[in-house]
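Just one protein chain is left out here, and the rest sit where they should.
Labels for the chains are A and B, by order of writing; each one numbers its residues from 1.
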Amino acid sequence: MSRLRRFLRDNAVPLALLSPAVLVILLVVLLPLLFSLYTSFSNYRLIRPESLWDVVWFRNYLRVLGDGDFWAALGRTVLFLTLVLNLEMLLGLGLALMVNRLTFGQRTMRTIMMFPMMFSPILVGFQFKYMFNDTIGVVNNALQSLGLTSHAIPFLVDRWLAFASIAIAEIWMSTSIFAILILAGLFAMPRDPVEAARVDGCTNWQVFRHITLPFLMPFIYIAMTIRSLDVARAYDIVDVMTGGGPAGRTELLWTLIARTAYDDSRMGQANAMAYVSILLSIFFTWYFFRKLMAARKHLGVF
Amino acid sequence: MAKTRTSLAAALAASTLLAAPLQAQDYGTFDGYTLRVKLIGGAQYEPLYTLIPEWEKATGAKVEILSRKSHFELDREMKQDIAAGNIGYCVFSSHTNFAPQYNAMNQPLNDLIPAEVVAEFSPLVIQHATVDGQLMSLPRHSDVSNMYYVKSLYEDADNKAKFKERFGYDLTPPETWDQASDQAIFFANPPDRYGTHFAGKDEAITGRFYEMLVADGGKLLNDDFTAAFNSPEGVMALNWFVNLYREKAVPAGTTNYVWDDLGLGFAAGAVAYDLDWAGWAAFFNGKDSKVAGNVGVALAPKGAGGKRTGWSGSHSFSITQSCDNKEAAASLIMFLTSHDAQMMEARSGLLPTRTKVWDEVTAEFEAKGDTFMVEVFKVFGESMREHAFTPPLIPEWGEISNALWPQLQAAILGDKTAEEALNEAAEEVNQIMTDAGYN
Partner (left out) sequence: MSRRQKDILIWIGTFLVMLVICMPGLWVVLSAFRPNGEILTKPAVWIPRDLSWDNFRAIFGFGDAVVAIPVGSYFLNSLIISVTSTVVAVVIGMSGGYAFARYRFPGKGAAFLWLMLSRCVPGIALSLPLFIMWSWTGLIDTKLGVIIVYTAINVPFTVWLTEGFFRQVPRDLSEAAQIDGCTPWQAFWKVEFPLAKSGIASAAIFAFLTSWNEYALASQLTRSTDSKTLPVGLMDFTAQFTIDWAGMSAMAVIIIIPALVLTFLVQKHLIAGLTFGGVKG
């Protein structure tokens, strides 16, 4: 007891400064998670409130782990995350390098670049759903008007096209975040090493590879970390565009959870899946955060 | 487009209201009471609510609408309310096929609605709203689907000759689903026109599969509530959809379609025939439709079992158990399903649940010389009287549907055979029923 008291006394100021942040997170994140952890061990079904007390121990987890659809959705989610995060990073890097080279009108261009960031994920979903519609969608209309295809392409039905469509929507929405963070990195970059390298006769590529890129790495990891923090926002997009269908071809963990929870009202099982998805998010975030810390230490500039 | 249509309906209703005020029926007096309600929203549903001020005036009560949302969102909200025990309202919009889900909050109406009022409703519809001998909700209007087809395609002499040559029988609006299948393949000319289309996801495709299953002589569940749809009849029913998709007689995107896509597609002349509900009739024949004046209506065809498809259900009103003034609540739902209120909804093509309204609205259309709507009400009337049936009225219908439709899609898209898909769905359905405590 006295050890705790001493800890409190010695660290009173930082603890006091931190306490509001910790409190609000306890209330909004930790408490609900404890509640849902309990329900994941129960046969809780929304329409039968008394089933909250029907404890089934590990049944939900065993079922989830033995369910082929779940593993397929998990695999698809990991593939989706890997694909979109990497593509967003590359595209964002390209955009940032381009904007950084501008000598005038940069402020306007930066605002234009951030345009997709203004869009609510749910809106992005609707927008791409209509654009990719197989009969009246603007993409199909354009392809047919240009004579590139004579038949309607079922973008949201075909196995790979549907997956590509949701990935494109997600990439469209989030590339700007990478671009803006990497651009911040470029702005923060000291000029001297670059100029020195040029004087020594390095090519543009060599400068980029050996000076710019290493300096940008922490910013890239920061962007990766930030994006993996809220990557589950893709749920809104996918839910609107395809709802995980057809035949589960675009099913991600989050759409599977939402349907099990609300449409099937099988809360217990949904929460068991939700815990797996939380672990997945934590893994991605932790991975990039570690990389970030390592890169920071390596550079020693931060 | 739907908005324009509604405003027309509302304008029509408003003018009728002025001409003939509501019958002076006694709805009781509840001075100063505020009745809290949650109602289904959307273009087809809202015009009815413009009558509520009349009820307020007659009874002295106020109505506070807490939510006005689409059926699916309202359904979600209701389940959450049950989960949280957060039911501070009296009346809610329900649907006969989903009503069993709300058993935990739903007040049986047998003692609240006088028997003579109930007797004025169509017996079959009242039966659909009754669970275990208890009337759970008061039906407002019904859904059932029948055939709309493009007349000129069927009357074209060239089409007739070619069809006869290819299939060996005359081209007429289909009497069986086998004929319908032939015709869909015959008329398909993608991407400009398809034979037909169907709603391909959510409860919509489950319902279509279910009615085909019943029409083919199959069953969804056995008497012990285990899955019965993975039967030869089930495979036959599912293969009807699989076949049309494989033959490209339906749009490739049909697995993502829901009701609005179907209605808009038929009105755009994109398909030869469309199995759809009566609510679209006026729109199909109206100024925004490319097939206006060219629309035929026929009863839904028969399946292999000799039975017509007729998946049906009714939008309805229910009262909560926790309601503190059930008499006021009963008064409002009787008002909203009264003769005059139903006349108003029927004029826009919604199918009434009161026997007398069927005859009167048909007479009204005849007097106006609207032969198309007369035909619509004749066909849908026969369908509602003779052929309509509901899914099993159990709370698990929604869950069963969610287990089924991704598998139906998988078969339609060719990822699995019909047998595989149905067997996998059956396994899942059996688990659902076990968890729910049926066996």
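Methods note: a residue touches a chain if its C-beta (ideal position, glycine included) is under 8 Å from a C-beta of that chain, and two chains touch if they have at least 3 such contacts.
What you are looking at is a predicted structure, and each value in this text was computed from that prediction instead of being measured.
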Option from A:157, A:222 or A:241 whose C-beta touches the chain left out: A:222
Chain not shown: contacting residue from A:61, A:80 or A:235: A:235
Options A:65, A:90 or A:114, residue touching the unrepresented chain: A:114
Absent chain, residues of subunit A that touch it: 7, 10-11, 13-15, 17-18, 20-22, 24-25, 27-33, 35-36, 39, 95, 98-99, 101-105, 107, 109-123, 126-128, 130-131, 133, 135-136, 138, 141-142, 144-145, 172, 175, 180-181, 183-185, 187-188, 218, 222, 225-226, 228-230, 232-233, 235-236, 254, 257-258, 261-262, 267, 270-271, 274-275, 277-278, 281-282, 284-286, 289, 301-302
Those residues of subunit B which, in the complete complex, touch the missing chain: 1-4, 6-7, 10, 40-47, 66-67, 70-73, 77, 80, 83-86, 258-260, 263-264, 268, 279, 288
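Definition applied: only the chains that are shown with their structure count from here on.
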Centroid spacing, where centroids are CA-atom means, of subunit A and subunit B in whole angstrom: 39
Of all residues in subunit B, those that touch subunit A in their complex: 76, 79-80, 82-83, 85, 101-104, 190-191, 200-202, 251-253, 255-256, 265, 270, 395, 398-399, 402, 406-407, 409-410, 412-413, 415, 432, 435-436
Sites on subunit A touched by subunit B in the complex: 43, 45-49, 133-135, 144, 150-152, 154, 156-158, 242-243, 245-249, 259, 262-267
